[in-house]
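Just one protein chain is left out here, and the rest sit where they should.
Letters are used for the chains, namely A and B, taken in the order the chains are written, and counting of residues starts over at 1 for each.
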Amino acid sequence: MKGLLLKDLYAMRRSLPVFLLLIVVFAAPGGGGASFILFYAIVIPINLISIDERDRFDGLLMALPAHGAALVASKYILSYGYMCVTLLVAAARGALSQSLLPGAQQTYWANIGVSLALALAMEAVILPILYRFGMERGRPLCVLAILVAAALLGALSGLTSEIPPAPALVPAALAVGALLNAASMPLSARLYERRMTA
Amino acid sequence: MTEYAIEARGLEKRYGDFALQGVDLALPQGCVLGLVGENGAGKSTLIRMILGACRPDGGTVTTLGVPAGRSAAFARAREEIGVVLDDACLPQNLTAAQLGRAMAGVFARWDEKAYRAFLNRFGVPEGQRVSQLSRGTRMKLALAVAMSHGARLLVLDEATGGLDPIVREEMLDVFNDFTREETHSVLLSSHIVTDLEKICDYVVFLHEGRVLLSEEKDALDERYALLPLDEASLSRLASERPGAILRTLRAHGQLRALALRDKLPPDAPAERAGIEDIMLLLTKGEEWQ
Partner (left out) sequence: MNLIISNASKMPIYEQIVGQLRGKIASGELRAGDVLPSIRALAKDLRISVITTKRAYDELEHQGLIVTVAGKGCFVAERNPEWVREDALRQIEEHMRQIARLAGEIGIGGDALAEMFTTLMEEDGK
């Protein structure tokens, strides 16, 4: 597991600074917003899966005392890592705004919470699709999933401009996102193994 | 009792119109087995089954004493299997040094010192990314990985294909030294028969999904012979010694006959039949009428 995580980190080492830059630019004060950049988390596993496909890593995997599940888990973990960094930057920004402009930060946090839940849900849906169909056939399906997510977000932000999202709704949404991921990871692993051993 | 590093019985696998049928293979510990066969004969499929990466439709395969498959027990067995595949399948963005660090997290008994020593011996640069290496160097890197985690069994699928003779010789040296240890075994698949001829104890010849021949390599020499005779002499010999001539093949205007050595008269002009000749005549030759 550790080795495969390390391998994935090395594999995307050159794009890592770009991701960090994006987070800082968007999540920092004056940026486009942490909500937007959270969705970018999905790009990490998509990149890594296409790198694995190019490298024909499944060939090497059959030589290693590790299961496909570990390779799949590494993708999820790295995108969670990305989300964590984003949240940290967002939290710093939130704290800064709070100190400069004490008052209602609730909308800010609620927005981030809902975005996180949506990003998690998107990840939970997209990765099994990619592992089931492979990059080539899976990609159009993913674009569709992203469009749906964007539409949902748009609808939500349309709603929130009138009524701020009820704070009670956020934990519920996050719980759903977490649950979806808990189901998604083993599903992806199974789909990947099935494709590998065919 | 002989212990087997690999023991496969009656393996079956069907993919569309390709089928592996009733394949038996046994690699005794401490030996080198060459798996020969043209491209598409089913070598890679067989190797995938031996490595537990592909489930057979029928039959069983035991590798290092553990039934090959997706079990946790077999995942542990893989700690002791060093694998080098056709095109290495190494992560292109990583350098050899990074690959070593990643493998240290994968293999429980990763030996970084041994790995560095192999890189050094093979002349693989540590700091260059895999994508910048030549095919030969990539294969050497894959071999360095395979040799650096305490493997007892090396499995090499077409690992020497497309390499220059010097590199091939270097790799054969490594396999030869590896099997100085009595518990170390090698399975080597190739369609370059001369490599196998140099190093194998056993030869298994796969043709169209079936085992056509499975033999001790040196016994092949004693069993088969080539007869450089014309048709008339062959007919005479065939009527004198029924069953002596197995196959004949006319190529480049020359008639070649594969014969069973022990059925030939002592004065027959029997020549040594290499594995390549035997393969060619058994698959492409005509049966003697």
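Operating definition for what follows: contacts are C-beta pairs under 8 Å (C-beta built on N, C-alpha and C of every residue); 3 or more make two chains touch, one makes a residue touch a chain.
Bear in mind that the values here come from a model prediction, so they are computed numbers and not experimental data.
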Missing chain: touched chains present in the view: B
Selected from B:Arg116, B:Lys198, B:Arg241 or B:Lys263 as touching the chain missing from the view: B:Lys198
Touching residue (missing chain; options B:Arg168, B:His191, B:Lys217 or B:Arg256): B:Lys217
Interface with the unshown chain - residue positions in subunit B: 30-31, 176-177, 179-180, 182, 198-202, 216-218, 221-222, 272
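Here is the rule we go by: only the chains that are shown with their structure count from here on.
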CA centroid of subunit A to CA centroid of subunit B, Å: 44
Complex contacts: residues of subunit A adjacent to subunit B: 1-7, 10-14, 51, 54-67, 193, 196-198
Residues on subunit B engaged by subunit A in the complex (per definition of touch): 48, 51-55, 70, 75-79, 81-83, 85-94, 98-99, 101-108, 146, 155
